[in-house]
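Shown here: the complex without one of its protein chains, the others still in place.
Labels run A and B following the written order; every chain starts at residue 1.
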Amino acid sequence: MAEIKCPSCGKINPETLELCQYCGTGLQLAPTEPLDPLTPGELPVKKDTAELERTLPGWLRDARRAADENTPAPADSTPVDSAPEPPSANIAAAPLDLLAGLSQTNADEEEAAPEWLLSLRGNTPELSPAAEPPAAPSSATDWLEELQGPPAPAEPTPQPEDWGFSSQATYNFDDDLEPPLPPAGEVPDWLATLQAQETTASLTPASASEAFPTPPGGDFGSAPDWLSELGGGFESNEAAPAENLPGPTTPIQIPAADLPDWMQGLAAPGGADRAAPETGNPASEAALPDWIADLSTPVPGGADRAAPETGNPASEAALPDWIADLSTPVPGGADRAAPETENPASEAALPDWIADLSTPAPGGADRAAPETGNPASEAALPDWIADLSTPAPGGADRAAPETENPASEAALPDWIADLSTPAPGGVDRAAPETELSTAGSLPDWLAGLSETGSEVPAPGDASSTEFKPFATGSLGEIEALSTAESIPDFMSGLLTDETKSDLPDWMKSASPESEMFSFGAQQPAPAESEKPVETDPAALADSGLEKGAVPFSAPIEEDEDADPFLAMEIPEWLSGLKPVDAAEDSAAAPGPDAANLPPADLPSWVQAMRPVESMLSGGQNADGEESEAREEQGPLAGFYSVLPIPASLQDIRKPKMYSIKLQANENQRTQADLLEKLIRAEGQPKNAGQLKESVVLRPLRWVIFAMLSLAVLLPAVLGSSWWPAPVLPAAAEDPFNRFAATISGLPEGAVLLVVTDYQPGFAGEMEQVAGPVMVHLMHKNSRLAFLSTSTVSTELGERLVEQANAFFVQNQGGAPIYEKEKQFLFLGYLPGGAAGVQAFAERPQQTTGRDSLNGNLWQSALLGNGGIEKISGFDAVLVLTDDPDNGRMWIEQTAAALAGKPLLMVASAQAAPMLQPYSASGQLSGLVSGLDGGVLYETRNAAEQLAPLYAGRAKALYWDGYGAAVLIAGLSIVIGGAWSVVSKLRARRSNAKQDEA
Amino acid sequence: MIVSNELLTGLLSFLFTVLVLSYLVGDNPGFRVAIHAFIGTAAGYVAATVFRQVVVDKLFIPLLNGDTWQRVIMILPLLFSLLLLTKMSARLEWLGGPVVAFLVGVGAAAAIAGAVMGTLLPQIEASAGMFSDGFGSLLSGGFVLFGTVVSLAYFQFSVSKKNVSGKRGKLAAFLALLGQIFIAMTLGVLFAGVLAAALTAFVDRIQSLVLFLDSFLR
Partner (left out) sequence: MKRIFSILNAVIAMGCGLIVLIGTFFNLQGMRETRLLFFQWAVILAGVAVLVGIWNLFSVHLQKIRTRQPGSLYSLILLFFMLLSLLFSSVTEFSAFKTVFLNGIILPAEISLLALLAVTLLYALIRMLRTRTDLPTLIFLTTALAALLLPVLAQFPAVNDLIRPALTNLLAAGGARGILIGVALGTLTTGLRILLGADRPYGGK
């Protein structure tokens, strides 16, 4: 079965359930539909809350839904989800949900939170309390990871001193480690307290639109409701449901006991108000950012900030240690010392500056003491934290917590340090304000929280009262946002008019009336590194940015009360903080240069988070005049201290276009074209030569044929016999003479094996060569047995006999007429090649000669009535062949079986040269080859008077024509060869001339 | 009109001669018809001859009419022949492998015996025997022997391992060059013989055309 993870507690539930069986949170959360982002030039448009409902995170919607179910809507509650109207109508309305993605309902969509943020949540419930001592931080950035420390055991019940913020992580971005949220509908204590105090809250928030006026540049419109509710929901604690946060003008009354320790000191008359919603408003808590909610929501185990004070490492582990340390009760510092002593291991893993937070300085009243006592720790502290330890000149109140927690103070950021300064009128909020005013380390938003009704230094008072937690100059425009435009909804309820000036500008615009941010009107002077970056307005004049393109939220009126934080319990350490007169602080506050603060080595990520000084100060000096130019155009319109664009870049409207074409000169292009042609030519076939060859080839062949034909036709037509016959060779060893001699030496009636192994194509030549031999044999009354290893040549012997017969008839010679089966027979076809010849040579009767038609030919009288058992039984073997290989085969295979019987061979002119060595070696008894051999044999026959009337057919028909053809061929070869040589020489000469040229 | 065989033969001979010689003009349908007819005729002739003289006379008749021993002996060639016929099928041609192997083995052995006994030894003996008859034969024999040796040297393409360039040494290259000359002369004589035979065939065809026309016109 499929399972689903509870978004609140993180426990696994069956998919079929709608509510978590552990914490009661709704499991089926609708996906968040974030609003369209702002495009440059657009201004935020006020949106209706109903429209923004879908932009809320699922967990927030669920919390709101649960709160609605639990608490009735207040009568006078104003819709808190109505965003303030944008200041100008011409500004394009655009939704902007700055915190839309803060908390993800879908586990898959949830992004991995940065480590520093994760560490702010504290430990997860899965972690054992003291099983995993945090390892020593390897780098400055790992210190936040170490803030988690060992998980503290679950705290079953919240302490009354607890101002409501739980030390345990309530919302954890890590799904696996996400601690279980309180069941839906179960209001945290702090929020409940807050709600209770809301009934007596003096802050009455105006309409949401007033509470969250649209900033001058536009409105953010899309601020999450939870933040807007923070301002509007604290109007009335009783009637404040989860989503009805007290209005921005109504200070939130939170019981001091419900406030976290660090905020107890901030507890003003309205501080309890702040605590109330903190403890009794889980929905509002749910609407708070996690980092704030973590500070307020108690975990089911009841772990809260008080737990670590009394030795509850689990609860303390839920909060970052530095925050946990802040929550330790200030009086006596025992509480702070307790976790310090009880968690030495965790402290050992903490950075020094955090460890110093928990280590009580031995009577170090001044901030300098811990500073001197722990220079290394202070040196490692960020400036804003280091500022926390810097004692204010008149900051006796500040000194109090300093003496008790000098190390902590030394490590506290200014804004936190301000929290510990007790505010005048019992509002601890003021104390840190006064304290921080000297230290100048409280952020504006925290400064606003610590004081209710206290005089908040003007926002333009940047000298001493301005708090710049992220004091970077480029953020000066934020102040402009807070002053000129409406603040984001989420901030609207957090600031009061009093604290507005003390808030960072980016915060002022959010919630100028929230008490939460009215911690301290006076802020310590910024350090050197925190000086605002001055921008050149002139440089930004032509930036091309549209005026008012950046939407701003309406500035929060200063008279608006703060958020529920104002009513929250102020931690004890903050409660001891006394408010400092803002005027005195501002007058007495030294400048940044006179702070005598050693420059802190902030981590890069901290430095990146620091708001630009100019943005915080709002670009205004102490006189309230704009000291820095405000960006009027572009996406940063309304911001101050925007980095100037170098003059050389002002004219750049769009990126420079670079040509993609290859920048080549004329010569390079020419060479490239040439190379390309060469490469292309390689792939193209050359037809010129072939065409020329084919054109010349055919006519030359025709000429050759014509010449040859003429040479043959003329003698044939004319009947001439002018070409002289060849002369018989004189040498007796001449193969021809030996052949003739052999034939002449055969007895009468000799049985010869005549092998006709020539192709029909050579029949014209072979018949002219073998014809006279046949005549000679016929004159000898030889018996002829024809055999052939070629299928087609089996009957060629019959042609020979017929020609010889015709010759004799024509010549009317005295030679008998040969008849088949009487004087000659055919043994047939002998297959097998060399094996067949060898087999015939060994066993001729078993090899061939048995005919289905004629029976056993070997038993005939012609073949001696079966007397021939081997090839040697023949008187001679006459091989007629046109192939030298065939002749060689017969020579090789019959050499051993012949046993001295003559082997004669009549060969074609093409086979004679290769058969000559065999004749020379004596393996052949005689060799006659070519037409000239036939003519020669005819001449011999004539000489012996074999054919007295007719010299021979070969001579008559072929020799003249052959002679003429050979003569023509010879001449053609000579002429052609000479022409070829001349042509080559001429071509070579022309090439040489061209080369020379 | 009854066409005699001689006339039919003459006509066919004339026709096919002209059709084949027409290739000198170029490839034409007449030439193709003549060639295809020639191939078909020759194939049919061969098939009939082989079937009758080999399969029937040498296989079936001994099996049917021979004695027991002959029949027993002919069983294996019959089986081999059937296996060899499987070469007609691409799917079963592997069954004819043993038969082909038998033919190759027997033929190779016969060729070895013939090459050794019929060519190598006699030719070597003949080369040595050319020096027996006086100074003249000594020169001629020496010359022939020299020609034989250098001709064989030309076909030696192996080189030693130490030869990095991969080419033959100077002495081997010189002998190869001389051998190339002797081979060129031999091949020239061979070429002349082929040309002579071809010219003889040419003369024969022209003569046959003339004789046919002469006999036809008469």
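The definition used in the following text is that a residue touches a chain if its C-beta (ideal position, glycine included) is under 8 Å from a C-beta of that chain, and two chains touch if they have at least 3 such contacts.
Here the structure is a predicted model, which is why all the values come from computation and not from measurement.
The hidden chain makes contact, of the residues B:64, B:138, B:173 or B:187, with B:187.
Screening A:662, A:678 or A:731 for touch with the missing chain picks out A:731. Within the whole complex, the absent chain has one touching residue among A:20, A:740, A:825 or A:969, and that is A:969. On the side of subunit A, touch with the chain left out of the figure occurs at residues 697, 700-701, 704-705, 708, 723-727, 729-731, 734, 759-764, 791-792, 795, 799, 829-833, 835-836, 838-839, 842-843, 846-847, 853, 888, 912-914, 916-918, 920, 930-932, 936, 962-963, 965-967, 969-970, 972-977, 980-981, 983-984. Residues touching the missing chain, restricted to subunit B, are 5, 8-14, 16-17, 20-21, 23-24, 32-55, 58-59, 73, 76-77, 80-81, 84-85, 87-88, 94-95, 97-117, 119-120, 123-124, 126-127, 140, 143-152, 155, 179-189, 191-199, 201-202, 204-206, 208 (touch as defined at the top).
Heads up, the rule we're going with is that only the chains that are shown with their structure count from here on.
Subunit B has its Cα centroid 68 Å from the Cα centroid of subunit A.
Residues 21, 24-26, 42, 45-46, 49-50, 52-54, 56-58, 61, 106-107, 110-111, 113-115, 117-119, 122-123, 125-126, 186, 189-190, 192-197, 199-207, 210 of subunit B are the ones touching subunit A in the complex. Of all residues in subunit A, those touching subunit B in their complex are 698, 701-702, 705, 708-709, 712-713, 716-717, 761-762, 764-765, 768, 791-792, 794, 828-829, 831, 833-835, 838, 848, 850-852, 882, 888-889, 891-893, 895-896, 908-914, 917-918, 920-923, 929-931, 957-958, 961-962, 965-966, 969.
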